[in-house]
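Yeah, one chain of the complex is gone here, protein chain that is, but the others are all in their spots.
The block that comes next holds chain A.
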């Protein structure tokens, strides 16, 4: 008990003596484990390469600057592809995520025993595999190109969007749903009047957020041949054309900055 009696006074401490001793011991073990791990990592590191790193980095930096600005004429199309992959992928994902979310939410699912686990399985399985791996699989199935990228992004995003959306659905105010039900509204009318208006801001926020993430993810899809600016990136890396690489990185940075700006504006407008 944190309240102690000592010399007739009531003393209050946050923890009892035993409790703080246990905590102190816990910290001791934590630090010991950290030091031990550090030692193992250090033993298996070739320190020569690490000490060398600044020199190599400096070397690459001098090779990569200045960027080859005239190369930008060849980047317009790939960055447009990348934006399209992200946008189309997000749209497809949202279309598929909405029904999945309604089937997964505890308060709207038609059957908590049979359908909900299936919906949750879809969410978990699409979420757990990275879009780069989806792209690799899809390239094997439908061949390389932008389409594989779009589908990879779409599949990867279903789980993410559906999970956030079904959580939003589960948090709605049931009073509003009750009130609409009490007017004699049908199941679909209850959905349209009682539930949809309540989850609409969350939906818009999720859509923009995921689009933002997808722009970043789609920039690397080209590395495995799924279209977009990543194709140029991997081609330039393969021939060690560092000035082109630096220009591509700048273009990606600008694209991501713009997407971030747009999503911030949209989110501000909704909420």
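Assorted remarks:
Keep in mind that, in the parts below, contacts are C-beta pairs under 8 Å (C-beta built on N, C-alpha and C of every residue); 3 or more make two chains touch, one makes a residue touch a chain; residues count from 1.
The rule is simple: contacts and distances are computed from a predicted model.
Missing chain, UniProt name from the options "Phosphonate transport system ATP-binding protein", "Amino acid/amide ABC transporter membrane protein 1 (HAAT family)", "NADH dehydrogenase subunit L" or "Cbb3-type cytochrome c oxidase subunit": "Phosphonate transport system ATP-binding protein". If you put the hidden chain back, the residue from A:180, A:223 or A:237 that touches it is A:180.
Of the listed residues A:24, A:51, A:114 or A:188, the one in contact with the hidden chain in the full complex is A:188.
One chain is missing from the display, and on chain A it is touched by residues 173, 175-176, 178-186, 188-189, 192-194, 197-198, 200-201.
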